[in-house]
Structures are given as C-alpha cells and as structure tokens.
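A single protein chain has been removed from this complex, and every other one stays in its place.
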C-alpha cells in the first residue's frame, strides 16, 4: 500500500521508466509559503555530481499541480509530479529471463504474475525516493527542528576525507559498497510518539525500511552497545527539559521523544547492480549462468542516501508533531 | 495509537498496575480450533523461572471473553484479558519526584500532564508484551510457517552454555545487560510485503520497535556486512523457488519475502532498572541526587524477549499473509 | 473490521451470548475526571422500562479495567467491559436450520462458514450498541457541544403523546414498527470535517450505518426537500459566525460543520423479530415453512435507539474535533 501517515499523509506512485513519478501530500498546514529553492537543494543532494554516483542525471524538475494558490499552500493536498525523461528502456529486456542478484526482479515477477514493469527496477527503483525527498523538504519547512546527517562509514572507509579516492577504486573494480548513515534531529521537544503502535521509533523505522537498500535501523548507541551494562547505558536525567548526561537511547524513551537529539543510524547495503560478473539463475534455460550488469548505476548509493533518510524522517516527525498538537491542546483544556 | 494491522488487526490496552491488560484480535479466520496449550507454552517462555528474570511471576492466566463458540473461532474479534494480580503499587510512589534513568518516567509525566499511571511503568511496562505473545501465538496457529529464535549475545557473553553463571554475576553486581536476539521464519513463500509503505521490513520493524527496550532491528547480515562489497553481499539466485546461495538480505528483496528464511536481528538494551546506585534529577528539590531502584526486576530482559519478538513478527506476517491471499486470488482471475 | 477513528478511536468486541462485550477507547485526553453517573444514565436511556422494549433487562454493569488512575483518565486507552448475564441460549438453537426473516442469520452462516455464534444474533445483536453508548458518553464529557434527540415518527404515529397506547397495540398484534429519529448537536463551530473522505457527513453516516437496523441517514431537510428549488433550499448567510436564515443543509456545508446546529435524521427499520407467523426457507428440509419467533424482543427498537445514535455521533465528532485542533494550531503558527 502506497499511503502512509495519520494527519500528515503521503501517497506515492510511479515506476522508473513510465511517464512520471509523484506524490500526493496531505495535511500540510494552509498558508505555508513554499521555499522552492530549498526543495531543489534537497533534490540536488540526492543527485550530486560525485564519484560513485550514477551518471544518469535526471533533472528532477518537479511540478506542483495542486494545493498552491498565490504561492501559498491552500490546505488541500499538494500533488507533485516528476517526469521520467532520461530513460533507456532497452537496457532491461533481459531481466525477464535472468534476474539480477540482490535485486527484486524475481520476487516482483512472481508476486505480480509477470505483469510488473521490470524496466529500471520499476516501482522498486531508487528513483521513487525523489518524491520522498520533496515531501520531506516540505515537512521541514513547518517543523521547528534542525536536521543533519553524516556518512559514518562507507564500505571499509571510515575517514570521509578519502571518499573520492576510495570510491574511484571501487568503481574501477566494477564493484559497489554500502554504508552507515547517521540522521540527527535537534530541537525536538518531549512528547512526540504515540504508544503502543505509533511510537517514534516504530514509525521512523517503518518509513526508513520503505526506502530501497535499507537493511538496518538503530536509535542511539544500538548494536554497538551490546557489551554495555545498564549502569553505563542508562542516560541520567539532568533537568526538567529532559536533557540527559549521555544519549545512548538516541533521544527516545518509551517510544517518545525525550528532549535530547534524535540519533538514528541506518545501514544501507552495497548497491546490487555491479559491473563485475556474477552468477544467477537463467529461467529460460533452467540453469545457472554468468551475468555482468550493464547500464548506469551507483557504486555507493549511500553517498546519495543521507538526504533521503533525513527527509523520510521529517515526514514521520511531521505526522507525530501534528498528533502531538491535537492531544496537547486537549490536555490544556482539562 | 493502540491498534495496528490492516486485515489481521490487534488493539492493545492496559497498564501495569490497573485491573487488567488485554488485546482485541480481529481478522482471525473463522473455524480455527484454538490450541490453548500452545498459547500457554508461549506465555511461559516469556516468564520463565530462570536466573536473570524478575521474581514477579504473574500467573498470566488469560481469559477469552468473546470470539469463541464451541471451541472454535467465530470470525468475530477475539477479546483476551489478563488480570493484574501480583502488583505492589507502594513501590512506585517516589517516581513522581525522581525519574529512573533509562525509563520513560519523566517523558510520560510531561506528555500526559502528570496524569499518567506511573506505577510499574504504567503503559510502558514490559507487561504489555503478554497480550502480544498471545496474539502472535494465535497467528502462528494459522500461518504455515516455522518460527524459531535464539539469543546470539547477552552483554559480553556469546557462549550461551555459560548463561546462568554470567547472569548470576551481573545480578550480584546489581547491574543489567542487553542482548541480540535472532528471529528466524522458514517456509515463507515469495510475495509477502506490499510496497511502498507496507513492505515486510517496514511492518516488522514497526512492530518490533513497539516493544519496550528494542533499540535496533536488522534484516539479514545487517550492520556487520558494512565491509562487504556488492559482489559478496548479493545473494545469487539458484532456482524458481527463489532460493539463493547466500542469504545476506535476510529473506527479503524489495521489501517482499523472497522465498528464503527470514532472518531478523534485534538489539535489546540493558534493563533500565538496576539495584546499583545511579544519579537522576530530583524534581521536587531541583537537584541531582543518587538513586538505587528497589522492586523486582529483570537483569536481562533479553532472556524473556525471544518469544515476544517471535510472536510480534507472527502478528505482522499474519496481516501480510491475508493481504497476499486477497491479491493472489485476484491475480489468478486475470 | 472493528476499529474506527483516527485520533479518537474505538475498538469493539463481543457477541450477544458469550462472556462479555466491550470497547477499547483510545485518544481520550488525559486528566479527564469521568462522570460515571452520566454514563449510567445514558445506558439506562438505551434500556428503559417502557412499553415496546424487550423484557430482557441487562444490568449493563460496566467495568473500566484500564486507563483510569486516581479517578482520572491517564492518556492510555480505556477498556470498558460488560458481562453478558441474562442470556437464554436455548432459545436460539433452531436458527441453524430456518433463518429468521429480516435478520442476518443466513448471511452470517454463509459468510463465516457456519462457525458464527448465532445465539441472540451473535455479533449482529443490538447488544453491541451498549459499548457504543459508553464510548459516546465519554466523548460527550470533553466535547463542548449540546446533544439532543427526538423520535419524530414511530410506525404511523407522529404524535408522541400517544406512544404507549400505540406500542401496546403493536405488541398485541405480535408485530413491530420502525421509526425516524432526529439527532441534533448545537454549539459546533465552523470547521469540523476533513475533505475529501473524512467529511462530517461521511464519517457520521458510516458510524450510524454501523448500528443494527439503521437503513437511512440524512442531513438537514433530506429527501423531504426534493420538491424545493435552489432558491428555497439555499441557506442565506447572516453573519461571520456562519449562522444562516434557514438550515436546510443541516449544519454542514461541503462536508464541514458550518456553525449551525447539526440536524441528522435516521430511519430505523421495524424490529425484525416478531411473534406473528412468517415464512422462511428451511435449510434442513429444503422447503418454505412457517416461523413464529419466540424469545424476548423489542417491538420498537426505535424507542431505545435515540441515545445510541446520539452517542455514535459524539464518537465521530470527538475524532473530528481532535483533528481540527491539530490543524487549527498549525494554522495559527503560519
């Protein structure tokens, strides 16, 4: 299902090689003057001219076809559409017969009875993250929080000053790498998250795992805290604002924001498409065969992912923020 | 919000020290003869007589007050209730003034305007996982999958044959440890998971992060695969059933089950309640003070968590399984 | 599916002759001191000692087993349960073979594969309206609106001063009648209702049609305005508050409350269970046979329905009210 959210709700559509992809964004407060430049800047971060990223450079020129009047949001849903232009559909015909390792080609073919649009990964394409970036960019415009991200590790590389050289080497090998990306959100007050099933971590993780290639999500110290004891892991409260001495819990207690920065770590698996020869099952001939993937691909999708993860997080926080408004207003009336 | 699921839907209620906790389970197929013994067995796994687990031994005697007729499900929602008996509410009065580190005491007090029931953690209590175990035990009775779990690491302990001695040591220290637990589901066919926002990983992670103390979720190799290149990480397809040579993706491709075993790893943080002295903020006196927590607590909640995580996963798979039935039936009609 | 609502959400369970029926009520603001007497008074209105109503007088003694602490709501879901006591299950065995006209006996048997609990109508029983009355009674305690209802017509009777004599006559005939009931809500400000699919009329009608025996819902003048022209039907605006000269639209414009009283008319069909002989299909013998229904039934369910309809409306308005709070707060921030 392609809609998510309770008060701030997005509906996504599109496949990589059809006419357009897009998103309907519902629940944007009326009267917001959209900063188009900020949206474009976020889209550019997702699609940088950088080593290790695909040479397919979509212009990502988006159009807002409803929900705006006299440059301000009207309270009606925004519809944002992006045309698919730079597609080379011929590259993909072979996928029907020998699915690419690490991709969803075979799964999609079985699930959709062979009717799925396999070109460019169809609906499973990373291209679908562009509308998520746009929706999140809009959410950030009315959320009073500060978002930031950083790549913590890319393959075996931990020192990001050597990024270009490292990725050039991986490119030359015809291989790919994954990464660990941290999303940080500051300025979130105590109270976002609705137990039992719309806790902050539950909703954020669901959104992040909707993004292709995400295979792990932690809040705060996460798995690397496995050897810590409770006396070390517990964050000691310092004052009324919720500030704690440490932040091993990543800004979330009991599924609710606790007043400290949100710290989210995401594992992105290595890009599935690689030039290097691999083996796969050939359906037509019922045998294992070798496969070398052509086309234009990212060597490190993780280099483009930070803004996607950041904005996906913003979409969820917008929803929780609106819910929080509703309940807080009622609380004050008691 | 306390309901989740689209076709198989559960609604949870209850707080640790009030009269009862319970769950409404909707979407159970009619005509299912419930195996009560299997439900009880799962509840017992959550509440074992084992070193490192709380001496508060609720009987967890549950009652099904609707949805059953002549020992079979009727197609109406099941309502399952568990009375809270062995509560010692006097233990918790102090929480109003000096919140326990690592707990949601302060957050809950702020969010609910001081009206929350703070006794025993209230709605944030691990006790709320008992109804989840029940709902999942019922889901497993109509799902044709095989579920299993194992504790991979507990604090610094990796060799589970030394578990009792290790936990006795932590108990003696008045401290606690967390753990990494693996949930495995075999027999899942290709096709469970509904892009874009009800992908298998998205829904499972949301459910798992709803469980207290969960701070990390991965599918397949996860963060430990960070140094692998695409050529090593990609799972090579072997045949039509979707079987792959390796299973780094944990049985999920493009958010959809791919025919291989689901492998989910969950990080449980160390139990927040420890006997050892800690510091916290004293609201009444506006200063930092020392705090030693009394009461009966788990030293390693991770020892009780496996069945909770397994059954939480089953709840989600039941929902995705029902959705899959609907769409597959339609596909066959085209 | 047995849950409804976005921010104020109820989940219903129960069947007429099993152990209990109940409701989980989510989204009640914390700190509300529940007026139990008001809840009981509403339940009594649903179950009056009056001619034309069933002699089965459930005590409707309800228990709130979670969500209350020190007599106030905690912000966690309330769980309210009512035991089924005065049941005579022996009365219903015959239903398996010859379904009662006007009832859902046959439909339920087919849909649920014969596993449904047919006793007393099972989940289709009017008994399930008791938890709705309770949930609505609680909603009314935090909604700043004034609710009222009146029976406009009962069978052919329009002069309610002759009610008892009329219903005695119908009782003596062994027959039943339906009714038209008006629900009125005053004090609703402009703005409740969220286009396109959560308009006030859409949500209220969905809730009202969930109540057994409801077969028609109108807002304002409704069908009886069919001969009016636009120049007569249009309500002329008088001032900023939204007050209009007439109220043919029933207080709703474009699916949103317009500041005038909500006027909702509901058609309740005649009670299906009658003493008088009828014909039905006998499944066992595959022939049409005569049927005279025994048991204790209402002659005019419409006499008990007003508080059910009123409180069902309140449940929906609570949900829309909370949504309105969220968006209005954001609007003020622009």
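Just so it is clear, A, B and C label the chains in written order, and each chain counts residues from 1 on its own.
Throughout what follows, a residue touches a chain if its C-beta (ideal position, glycine included) is under 8 Å from a C-beta of that chain, and two chains touch if they have at least 3 such contacts.
Quantities reported herein were computed from a predicted structural model and do not represent experimental measurements.
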item	value
Hidden partner chain, touching residue among A:67, A:102, A:178 or A:270	A:67
Residue of B:43, B:107 or B:323 touching the missing chain in the full complex	B:323
Residues of chain A in contact with the chain not shown	1-3, 9, 11-15, 18-22, 24, 26-27, 30-31, 63, 65-69, 72-79, 81, 111-117, 119, 122-123
In chain B, positions touching the absent partner	6-7, 27, 29-32, 75-76, 142, 195, 322-323, 325-327, 329-331, 333-334
Missing-chain contacts mapped onto chain C	1-4, 6, 12, 99, 101-104, 106-108, 110-113, 115, 123-124, 128, 153, 155-156, 170, 173, 175-180, 190-191, 194-199, 201-203, 205-207, 209-210, 212, 214-223, 225-231, 233-240, 242, 244-245, 248-250, 253-259, 265, 267, 269-274, 276, 278-281, 283, 288, 331, 334
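In the analysis below, only the chains that are shown with their structure count from here on.
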item	value
Averaged-CA centre spacing for the pair chain B and chain A, given as whole angstrom	25
Geometric centre distance via CA averages, chain C-chain B, whole Å	37
Chain B, residues touching no fewer than two other chains	1-3, 12, 111-113, 115, 123
